[in-house]
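A single protein chain has been removed from this complex, and every other one stays in its place.
Here is chain A:
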Amino acid sequence: MGKRRQKRKSQSVAKTTAYQSRYQVKFARRRLGKTDYQARQRLITQDKNKYNSPKYRFVVRFTNRDVVCQVVYATLSGDVTICAAYSHELPKYGMKAGLTNYAATYATGLLCARRLLTKYGLADAYEGKTEDLGEDYHVEQGDEEARPFKCFLDTGLVRTSTGARVFAALKGAVDGGLDIPHNEKRFAGYDLQDKSHDPDTLERYIKGGVVAEYAEEMQEEEPEKFEQHFAKYLAEDFDPTELEDAMEEVFEAIREDPTHEKKERVKPADAGRKFKLPKMTYEEKKANLKAKLEALRAAA
């Protein structure tokens, strides 16, 4: 049997009926801890004298094994995503492992940007930056008639500290040609004390140089740990010590063909399965009861 676990009572508050009837729940997404409504309000609110012009935001979210970059705008009936890129698409472009590191998030941001610009025909007008990736770059309107695509970074609930991956995605998008207002203050390689930005460090991070260095070190000193730590890399035949060159190729591949291949929607095997059991009719219930009584009588 086992001891019945005692239900832990709330230490701070007695949940009387008065409490229950007066308690005001927070918004659903706030209860889930997924949305910061203060930030959302400020990101969404468009100047009223711009009427229905959408206010696009570049959304970056991280899961345990994936990076999501989307360009979204809000409407009364819900948010609309106009472009999305996931780091689990990177194997297609040559990056087989390490899909949540700094380099991968940069690549995902780059992919999202190029995809969006290709979709709206701005890809040739706004190429972004292919070299000197560590340098501070802001998209400028060239001789083209179309202005650059402007959106605003939506970090979500991430702590925006210096060197955070969120800003890698931002850098990827900006180098891809999106106009996102930003400051170099939060990029990897920024010295908070000197208040100076080191473009070489940033470029190293973007290309995964830090990972490569770590891998090399580990390979030389602790080869068993190396096998274990970079197991996924080795399984995919993706050398972590050569990450920088590999990433350069990945960025090139992304620029070459950023379009998303739509997968055909296939109906699952048990499509149309009804999860809600139909209620028994009155006759069925009566028959059921009869059968039960017979069984009891027979047993007795």
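We adopt the following convention: a residue touches a chain if its C-beta (ideal position, glycine included) is under 8 Å from a C-beta of that chain, and two chains touch if they have at least 3 such contacts; residues count from 1.
The rule is short, and it goes like this: contacts and distances are computed from a predicted model.
Hidden chain, UniProt protein name from the list "Galactosylgalactosylxylosylprotein 3-beta-glucuronosyltransferase", "Trafficking protein particle complex subunit 6B", "Presenilin" or "Ribosomal protein L21e-domain-containing protein": "Ribosomal protein L21e-domain-containing protein".
Only one residue in the set A:18, A:32 or A:76 touches the chain that does not appear here, and it is A:76. Only one residue in the set A:48, A:65, A:195 or A:263 touches the chain that does not appear here, and it is A:48.
In the complete complex, the hidden chain is touched by one of A:24, A:64 or A:193, namely A:24. Across the interface with the omitted chain, chain A contributes residues 22-24, 26-27, 30, 37-38, 40-41, 44-45, 47-49, 51-52, 74-76.
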